[in-house]
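Of the protein chains in this complex, all but one are displayed in their positions.
Our next item is chain A:
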Amino acid sequence: MMRSAIIGVMACLWLALNMVQASAQEAEASPPPNLPPPTVVTPPLPPMETVEADISTRSLEVTTGFTGHEIVVFGAIDNSQAPKDDAGSYYDVVVVVEGTPFPIVARRKSEVGGVWMNTSSITFNSVPSYYAIASSKPIEEIAGPAVLERHAIGFRHIKMMPAGNSGAGLKDSQLAAFRSAVIRLKQRKDLYVLEPEGVDFVGRSLFRSTIALPANIPVGPLVARTYLFRDGEVVSAHIARVTLHRAGIERLVHNFAFVYPASYGLIAVIIAVLSGLLASVLFRRKTA
């Protein structure tokens, strides 16, 4: 139901956009009357393609029952030059969904006297809490490293800078080991996701991509950047946003604990005492 509704909306959107575009082209096509006719007839350049995209939902609530959520990033290529029903042969689309950057500490264990303990650490100033890339084919096949770096597409190009003098004594290779460990650990928690074939084309200009947000995703705004590639270059990009926020009991408890820690602690104590006493009353009656 949801799926077909989304596709329907996308199709309408695309039709409407095309009509606007078509009327604009007609207006350009009629030349001003008092100019001399051009001597050399050049074929008119096709208008540049642009990409527009949106997310299936604008805001998501993280409640006590939150077990993750799937969002759909969908969009359309305007002025698609692709042959009918085959946008994939002509274009590539990359969708990057990124969470709020947070400072994190990465630690490395080593053996000290038979016991494994954290011996070195590094603080990264800002690491995206969540980072998902979905693309119509593996990103290495879409564009060269310089292009990917410029647009921060791909795990290798996530901006991750050591804070202050943190990690000052480390060699480049050690720094790289910490970096790749952060990415590996985030991937293991499903917070960094790579979907090399996660973007599907529909017809000559529509595309969609399903991105799974895991239950442990940190709350905050998510930014979905959609890139349209042709011949290894970005021809257009679009940004859409979705916000995750705490709701229900989850929100109440979390905010209370962090904003009024003393009152929260006091209530925790009261709850514990009351539930302990209640239990003893209940079971005494049963056994009596």
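Please note the rule applied: contacts are C-beta pairs under 8 Å (C-beta built on N, C-alpha and C of every residue); 3 or more make two chains touch, one makes a residue touch a chain; residues count from 1.
Just so we're on the same page, contacts and distances are computed from a predicted model.
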As a check of understanding, state which of "NADP-reducing hydrogenase subunit HndC", "Probable membrane transporter protein", "Glutamyl-tRNA(Gln) amidotransferase subunit A" or "Succinate dehydrogenase cytochrome b subunit" is the UniProt name of the chain not shown. "Probable membrane transporter protein"
Decide which residue listed in A:M161, A:A176, A:I239 or A:A272 touches the omitted chain of the complex. A:A272
With respect to the chain omitted from the figure, which of A:M161, A:A215 or A:I239 is a touching residue? A:A215
Of A:L170, A:A212 or A:V253, which sits in contact with the chain we cannot see? A:V253
Selected from A:A181, A:V223 or A:A237 as touching the chain missing from the view: A:A181
Suppose we count only contacts with the excluded chain; which residues of chain A make the list? 62-68, 102-111, 114-118, 121, 123, 163, 177-178, 181-182, 184-186, 215-216, 218, 246, 249-250, 253-254, 257-258, 261-262, 264-269, 271-273, 275-277, 279-280, 283, 287
